[in-house]
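Mind having a look at this structure? Questions to follow.
Only a single protein chain was left out; the remaining protein chains are all shown in position.
Presenting chain A:
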Amino acid sequence: MTPLLEIEDLHAEIEGGRKILDGLSLTVNPGEVHAIMGPNGAGKSTLSYVLSGKPGYVITGGSIRLAGVELSELTPDARAALGLFLAFQYPLEIPGVSTMAFLHAAVNAQKKKRGEQEMTSPELLKRVREIGKSLDITAEMLRRPLNVGFSGGEKKRNETLQMLLLEPKLCVLDETDSGLDIDALKVVSAGVNALRAPERSMVVITHYQRLLDYIVPDVVHVLAAGRIVHTGGKELALELEATGYAQFQNEAA
């Protein structure tokens, strides 16, 4: 079985700045949900950005493969079309770009690149409304410019909507729980769980184990000082909650 995500000895730094990822390796098989936990500043968001190809980060060593395809030279849109989705820790507000126009552009750009039939506006509208309903996203929110004036929780629900619409192969969720109250957390988790499928994998980045009560992982990793320093089962999350990360930070140093 080809792993869906295979990161090998990844080294990355901020352009003209310091090294953040320092020999990180991670393998995720199809259908698996992996949690990545770690202290603030460990490099969790950096990992998500390097995976999705954000400018400003330089890979200085190692490799990233998605379903066997090397990603490191590809543009972010090409990675998305291959099935990578990053739910941002801080989704951006884009004034003047309507949410629907954005969704339309995104869905059809991906379909086009994959040689699939593009979606018509009515088809898209119908699908978006369906998903929106399951996430408590109102028609009024969809009429607003992308994320503009959305609360933290609304932004996270909007990220989840995009993920459900785009049906990626690999979902990377960066601190999706931050800024969510318990009700919103349940709504978002239900959305994420609805996507769980034998051919789809998830990497759930979180600082707290609370989210993992709702999105139950198969594997839990500890990321500290730019690499995976410990790996265990879902019980590891609870253990970390009790003991904190100090032991692993020492391990990494």
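The rule is short, and it goes like this: a contact is a pair of C-beta atoms (placed from the backbone, for glycine too) under 8 Å apart; a residue touches a chain by one contact, two chains touch by 3 or more; residues count from 1.
The definition used in the following text is that contacts and distances are computed from a predicted model.
K.L.:
Name the absent chain by its UniProt protein name; which of "Bacillithiol biosynthesis deacetylase BshB2", "Hemoglobin", "Fe-S cluster assembly protein SufD" or "Carbohydrate ABC transporter permease" is it?
P.N.:
"Fe-S cluster assembly protein SufD"
K.L.:
With respect to the chain omitted from the figure, which of A:Ala109, A:Leu125 or A:Val216 is a touching residue?
P.N.:
A:Ala109
K.L.:
Among A:Lys54, A:Arg129 or A:Lys186, which residue is in touch with the absent chain?
P.N.:
Hidden-chain contact among the options goes to A:Lys54.
K.L.:
Since one chain has been left out of the picture, which residues of chain A touch it in the full complex?
P.N.:
Where chain A meets the chain not shown: residues 52-56, 75-77, 79-81, 86, 88, 91-92, 94-97, 101-102, 105-107, 109-110, 113, 145, 162, 166.
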